[in-house]
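Below is one structure, written out as structure tokens, with a few remarks after it.
Taken from a larger complex, these chains appear in their original positions, while the remainder are omitted.
A, B and C are the chain letters, set down in written order, and residue numbers restart from 1 in every chain.
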Amino acid sequence: MMTLLRKLWAVIEPTVSPRNFHDLAGRLLPWFAWPAAVLLLLGLVWGLAIAPPDYQQGNSYRIIFIHVPSASLAMGGYLMLAACAVISLVWKVKTADMVARAVAPAGAVFCFLALITGALWGKPTWGTYWVWDARLTSMLILLFLYMGVIALQHAFDEVAQGGKAAAILALVGVVNLPIIKYSVEWWNTLHQGSTFRITERPTMPPEMYLPLLVMFFGLWCLFVAVVLMRSRHIIVQRERRTRWVRELIAEGRA
Amino acid sequence: MLELQHLDAWRDDRCLYRDLTVTLPAGAVLQVAGVNGAGKTTLLHTVAGLRAPDAGRVCWRGVDRRDDPEAMQRDLLFLGHLPGLKASLSVQENLRFLAACRGLRLPAALLDRALERVGLAGCEDAPVAQLSAGQRRRVALARLFTEPVPLWVLDEPFTAIDRDGVAAIETWVADHAEAGGSVLLTTHHALSLRCPLAQLTLQRRVDDDMLADDDGALP
Amino acid sequence: MMQVFAEVLRRDLRVGMRQASDWLNPLVFFLMVVALVPLAVSPAPERLQAMAAGIVWIAALLAVLLAMDGLFRSDFDDGSLEQLLLTPAPLSLLVLAKVLAHWLQTGLTLVLVAPVAALLLNLPVAAIPVLCLTLLIGTLTMSLVTAIGAALTVGLRRGGVLVPLISLPLHIPVLIFATAAVQTAMSGLPVSGFLALLAAFLVLALLFAPLAAAAALRLSLSGG
């Protein structure tokens, strides 16, 4: 086990210094930012204007194009947060904490978005903005967890300490993720069960799920691009006293 | 024997000391000196085990403390800025508890002797809340006698202590060194010890050399 | 090692005895929240009865949260925590001892007065044993989990409300199953399934919370 971890570390190590990650993120950024712009534009036009209305829900179903990607990003973002936590607690990588600080607010925003879009969608379909069923509740808990993590990140005078404290909380909160994911199967809920499976063909008609897929990838690209951008910003901020950042600033590149 | 090897300490992005290597053999007394903010407390916390070094290692009897933390903890007594006593418990209860945490039983005779040495004879049942600043420090110092260990780490032990008290503590330090123990302390007093005293002065360095390198480790 | 555990337990119980407010306050707070509900919501007996289980549990949860905030703080302020960290015994064991001492003084006393609160709110007498049982298991679980939050924020000047923020999300499952158990009991159905689940949470918390809290404590102190 330990040797495996060490081997893994040997692969990761060179890329994780703040400086190298800053460069790497700078190089990766266009590879996410441009697809995000193109896919989102395509997805919005397709989803809002071209895809046909649903025979039951009319046009209100179009919220799905924001709702489902947002919900998956909220969960994915938290998973990233937990991964960063492990990396920064176990291997003591400073960069992981910086990335976590970039991921947390972005994830929280998408979590909020999923809740809001879900609530808005609930009004026409379930007749109410909010019900206290298992999935909705556990999603709300996820938002609280995000807020707790963010609060801890900023609560300490010494930056590194806040990062580690938030990492511990992020790890503890991971138990919530499977609850969100499987709540629709474990409890009887008002909320839709999973329709997408990697192994099966979706039951939705293709003219609906194709734009959804486009939006899904578009928003994921957007998320990654935002995280990369914010990480770069945080790295420069935190490392402003180091020689390489000073040189960077002197050259006007930061 | 305490060895500090290549220690670094960072606060945010400022380096307090770098590549600090010191050896403290049995029977030696080392005073850490330096102006306010030099990093003395930080260094003592690192030795005591309250703070992990940002780089380098702390060895006790030739073993890295990370390999056997308990061995070092057992042999070390740290007295910091705060006395570490519960205000609502009596002097006696506090000292007994702290000794018990090391697995020691305190016979009444030993306790009495310790309190007498720190000038608090007869106070064993007073709640700590009713003691003055200096009296509390004295209770904390009584632990030097109720918990006999080889390595004393004392951060400004003379704070709030009156003049006779200071002289007494100086004698205890010398006695401890002569009996083969080691003492690491900070103070702004000029020490007058019977025994030889080593000094380590931390400089406040704000030069360019102290800027962070890009080594990717958490500070 | 067990000796150190017992010593810490004994000391904390003794400190608690000296300052009666330590264990009295959460108790009174609990009773007050319960007493506010008829005033603010409605004094009608049947409406109170419908809310009783939930209200008692919310009040208990808040009381535990608030009381736990001080778990490490006073030890931090007077430097005892520093000294505890330096004892050769494993820190998680000491944390467990502290939480246990604290729970004996707050959680357990809550369980003892819960019947009074339940009667104030008109809960059927038949459901009271189940309420007490869920509180017995649940408050210990909550104390353990809250200890993580308390440890994370101990070094902060004003962590007061940060602790609820951090630990509340983790209490929600306990809250849901506990109140469901009481409500099931009120309708006369068996509750052993719920109780088993609560017990499982407790075991999980007993295993992991002291470790996480110990790590958090080390972290909080190293910045000082």
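Basically, contacts are C-beta pairs under 8 Å (C-beta built on N, C-alpha and C of every residue); 3 or more make two chains touch, one makes a residue touch a chain.
Predicted, not measured: the structure shown is a model, and the values here were computed from it.
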Per-label copy numbers for the whole complex, where each distinct chain appears once: A x1, B x2, C x2
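FYI, only the chains that are shown with their structure count from here on.
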CA centroid of chain A to CA centroid of chain C, Å: 33
Chain centre separation (chain B, chain C; CA means) in Å: 36
Using the touch rule from the top of the page, what residues of chain A touch 2 or more other chains? 158, 164
Going by the touch rule set out above, which residues of chain B reach two or more other chains? none
So, in the complex, the side of chain A touching chain C is made of residues 137, 141, 144-145, 147-148, 151-152, 155-158, 161, 164-165, 168-169, 171-173, 175-176, 179
In their shared complex, at which residues does chain C touch chain A? 148-149, 152-153, 155-156, 159, 162, 165-166, 168-170, 172-173, 176, 212, 215-216, 219-220, 222-223
Show which residues of chain C lie in contact with chain B when the two form their complex. 3-4, 7-8, 11, 14-15, 18-19, 74-75, 77-80, 82-89, 221-222, 224
